[in-house]
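Beneath this line is the structure, given in structure tokens, with notes to follow.
A single protein chain has been omitted from the complex, and every remaining protein chain is retained in its original position.
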Amino acid sequence: MVSVEADTVRRSLSRALRERLRDAAGRLPGPGAEDPAAAAAPTWSALVRAGAPGLDAPLDAGGLELGLTASTAVAEELGGAGLDARYLGVAAAIDAALEAGPVRHAALVERLVAGELPVTQAGFEGAVAGVRAGSGADDAVRLTGELAVDAGPETAVLAPVALAGGGTAVVLLAPGGAAVASRDPSGAPSRMTFEGGVVPGARLLCAWPAGADCPEGPAGRARVRQAAYLLGVARGALHTGVRHATERHQFGRPLRDFQSVAFRLAAAHVEVEVLRLAVGRAVHLADGGHPYGHRAAEVLAQAAETAAEVSRLTMQLCGARGLTGELPAHRYHLLVRREGGRLGRPGELWREAGRRRLTALARRDGAG
Amino acid sequence: MVSVEADTVRRSLSRALRERLRDAAGRLPGPGAEDPAAAAAPTWSALVRAGAPGLDAPLDAGGLELGLTASTAVAEELGGAGLDARYLGVAAAIDAALEAGPVRHAALVERLVAGELPVTQAGFEGAVAGVRAGSGADDAVRLTGELAVDAGPETAVLAPVALAGGGTAVVLLAPGGAAVASRDPSGAPSRMTFEGGVVPGARLLCAWPAGADCPEGPAGRARVRQAAYLLGVARGALHTGVRHATERHQFGRPLRDFQSVAFRLAAAHVEVEVLRLAVGRAVHLADGGHPYGHRAAEVLAQAAETAAEVSRLTMQLCGARGLTGELPAHRYHLLVRREGGRLGRPGELWREAGRRRLTALARRDGAG
Amino acid sequence: MYWYGEEIRAYRREVRALLAEPPVRAELDALHERPGTDPDVRALYRELGRRGLLAVNWPARYGGEGRALLDAAVAGEELARAGVPDTLYVNTVQIVGLFLLMAGSEQQKATHLPPLARGERFASVLYTEPGSGSDLGSLSTTAVADEGGGWRLSGVKAFHMKSDLTDIGLCAARTGPAGGRYDGISLFIVDLHAPGVHRRTIGSIADEQFHRIEFDEVQLAPGDLLGPENGGWPLLTQALAIERTGLDYSLKAENWLAAAGAALGPDADAAVCEEVGRYGAAVDGSRLLSWEVLEGLAADRLDESLAAAAKFYCGELAARIGRWAPTRVTGPLPERRAAVLEAAYREAPGLTVAAGTSEMMLEIVASLALDGLAKEAAAW
Partner (left out) sequence: MYWYGEEIRAYRREVRALLAEPPVRAELDALHERPGTDPDVRALYRELGRRGLLAVNWPARYGGEGRALLDAAVAGEELARAGVPDTLYVNTVQIVGLFLLMAGSEQQKATHLPPLARGERFASVLYTEPGSGSDLGSLSTTAVADEGGGWRLSGVKAFHMKSDLTDIGLCAARTGPAGGRYDGISLFIVDLHAPGVHRRTIGSIADEQFHRIEFDEVQLAPGDLLGPENGGWPLLTQALAIERTGLDYSLKAENWLAAAGAALGPDADAAVCEEVGRYGAAVDGSRLLSWEVLEGLAADRLDESLAAAAKFYCGELAARIGRWAPTRVTGPLPERRAAVLEAAYREAPGLTVAAGTSEMMLEIVASLALDGLAKEAAAW
């Protein structure tokens, strides 16, 4: 795709999505009544109606081939509205399924592009896969281990599995498959337990660089999308905070007129702007065919930390009401928990990026 | 010593020292003209006149045996006035010399208690000693390696050396000894280079737990004293900041009336209070014969970080003038650099303390 | 204070033994089988009350044990460590109870304290309103004097926890002319079972839900007034300060750090050790600060700045640890531990808001402590 168009694509997509997602956001239940699956349904159908699942898929897979430019715009709007991130699982599953070429998983890709299969990503938060794959009958795979999953049984799960022969692959578990699921009433992710259940070998989509050194490909692209989503979360939280601080009065003045509030909001705004520029650059590099693995690691770590920091400020400004349905602040707080570390903790991502940078600096220093 | 007396001892000592040290502080040269050796001289003679070097030494070594209660009071006052920390080297050297019993280094201890030998501590900032000791003729020791030292040639140097047989010992290098010294004009510590120079074996004072697990003994006591010194630095910086923010007006109001300034000073005050309590507890435990190694690691790390944070705030409030002789702020800034990591970086100290705590928590968890 | 004497250590052992008795254990176990909920803990409290674990420092004539305030703090620490949910304890015993002791009439003390001490009745603190959080000077609930020497109370109080099942409320209301912000405020002890009291739950992401209480012309008797009429503000300031030992926050921080630490284990990587080291020292430091406040209260010194400092430090710390702990532990955890850590994350934002926002606390510290520091600095 041509770079000068990117801004236009993003802008029109964002505008088009915003209205549909506003409806979905309006239908979110308040705290206490949250069933993630039911809450996510309106979001998902809005996205399907907008054709979102295919935006970033290749033309010959039925997609529009608009690249990360398009899928990060969708991700950012979802995060900004405080909505469910299953879209990112679908985009990652399409990337992973296409790694083996256009033919092997063609039927699956078709279903994903058509929006028939919402996908959640699980098990990517640590450097080591928690589920192990042994061989079953024929080319089937026998899974053992546990996975924390925060979606209901109607959602497919994209997860890394450690292969018996070494290395890690990513597997797509269809709903109602090989796992014994238990839903945790406390709001913690449910646990999926694999006790030797068997899945077809075709569900192994591609190799996955666990504990990797700034990967590109499906893993790198998933990082950039997650970063865009968290940029949206940060922006949404900031909007909520600024709006509340403008409307709420204390001691006869709007909250925003207190210097400590104004300064913290201003600093948060600057952080969000820097993140916006950094995500934009990563997208630009990836879609332009340039190296971007280093940037993908960086922007995901930066986005997770910025989203956490901004949402913390917003929760503080919104006070007790931020915990309740009166204000949307709590949504961002909960998304920071759920999505901030989904593809790896910021600390580990920074290490990857930092080691890469130190290697480059040493090379430059040695060169003169 | 009896614990109820501790507060009294501290208070009278602090009072007695404060006036003498104020004189010494008044004689400090401004920025640009700093010769550490010359600047430290009035401080050292004030301390000697007050009998400070012997306060924390045993009675039979000619000291007053007032414990860390006394030496940390001295350390805190020195830090508070922004004065040189060579006193802490002397106290550490006395501790180290007495580890082998009262006899072996009696003459050296006598000189130290009499205040004839200012000592700087060097080479303790990393987990590995930079100087290696091989054997020379008789029981002499042959040193090789490098050491960064921030004192002139009139000062003895207490430093760790890696022993050929494994382990680390601490050595006291008399002025003008085995090293080739080079003074760095940039203000960075000078370098002492050992090219196989020989020191008497008697200069090896005692074993030293390099990269240790919350040591007590001379290393643990040195940590508590350093923490008290940095508590003083934090307090001195806070005083400077509050005073400046009270006197300086901007836009027609004292700086302190701006909410962002007031809040940051208040938060700094709370941090300093918590540090004060923590240092007090460590001193109390050590002087009472209770385990304190864990606390020694913690308070040193905490003190270094608090001093850095508070001095940062004070420099910011004092503006350009804080860099100049017009305000004492710069002294604390420079001491944070020089003394904050002298006995180890906060990060590594926190790791020591954290590992200790995790072990205790696992034990408790297993037990119940 | 760095050192618990033998007497205190002995009392701590005694408390632990009482908490280990089967009826108490049974109630605690039942609680922990329902993670992620907001359970009714009154039965547990009755067991605690029966064992003298609630009103440790109250005089025996009011149902207490007549022990020192520091013993009460020790009991509070042990309750928290045993996993007793603390909201009812803090509100009923530490705030309303202590405040009644300090400012109540003989009649009020004799009536209200014994059932609170026995864990048979419970109390709420009713200051905040939908429109006035930190800025209590803007409260709008009114108590209008009637001919009988009593008042009629009308208005809405909101954002309290457990006030769906408490029996009395310490309530601030306007009794004077509408003009002044701080004049004309009075404090009352209100019977929450009286006609005209309507309660409703406000859903919260935290396990403990919020509630709102609407007063619709609720009749108050002359004896329900606490302290002087129209002179409630100084009393309220005092009442707010005794909320602020920070101890309950410090205990939360300790519990969450312990839960995370046990899950992480002693072989955790260097980065985890560093974080645990830093948080651990801060937790212990927060305890030192809380005990400074308590020692002051025990000696009848109410240091408002120190109390605000303790609330600020302990609240910020607990919130930080609450956010950190669940994200630090990766992979599936035992269910009960996961529930504790996830609940901590959802509870965290409220900790720097309740009992005085962090901003209010800094305001108090700045206005009370900086002058002294400036003088100290000048004297140096």
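Letters A, B and C mark the chains in the order given here, with residues in each chain numbered from 1 onward.
The rule is short, and it goes like this: a contact is a pair of C-beta atoms (placed from the backbone, for glycine too) under 8 Å apart; a residue touches a chain by one contact, two chains touch by 3 or more.
Note that the structure is predicted; figures quoted are calculated from it, not measured.
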For this session: Could you tell me which shown chains are touched by the chain that is not displayed?
Result: A, B, C
Exercise. Of C:Asp29, C:Asp146, C:Asp269 or C:Asp371, which residue touches the hidden chain?
Worked result: C:Asp269
Seminar exercise, completed: Which of B:Ala227, B:Ala282 or B:Ala308 touches the missing chain? It is B:Ala308
For this session: Please give every residue of chain A in contact with the chain that is not shown.
Result: 3, 18, 22, 80-81, 238-240, 242-243, 246, 256, 259, 262-263, 265-267, 269-270, 273-275, 277-278, 280-281, 284-285, 288, 297-299, 301-302, 347, 349-355, 357-359, 361-362, 364-365
Seminar exercise, completed: chain B residues touching the chain left out here are 30-33, 125-126, 130, 146-148, 184-188, 191, 250-251, 258, 260-261, 308, 312, 315-316, 319-326, 330, 333-334, 337, 340-341, 345, 347
Exercise. Which chain C residues would touch the chain omitted from the figure, given the whole complex?
Worked result: 269-271, 274
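What we mean here is this: only the chains that are shown with their structure count from here on.
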For this session: Please work out the Cα centroid separation of chain A and chain C, and write it as a whole number of Å.
Result: 38
Problem set entry | Inter-centroid spacing, chain B versus chain A (mean Cα positions, whole Å) | 48
Exercise. Hey, what residues on chain C touch two or more of the other chains?
Worked result: 359, 362
Problem set entry | Of all residues in chain B, the ones touching two or more other chains | 259, 263
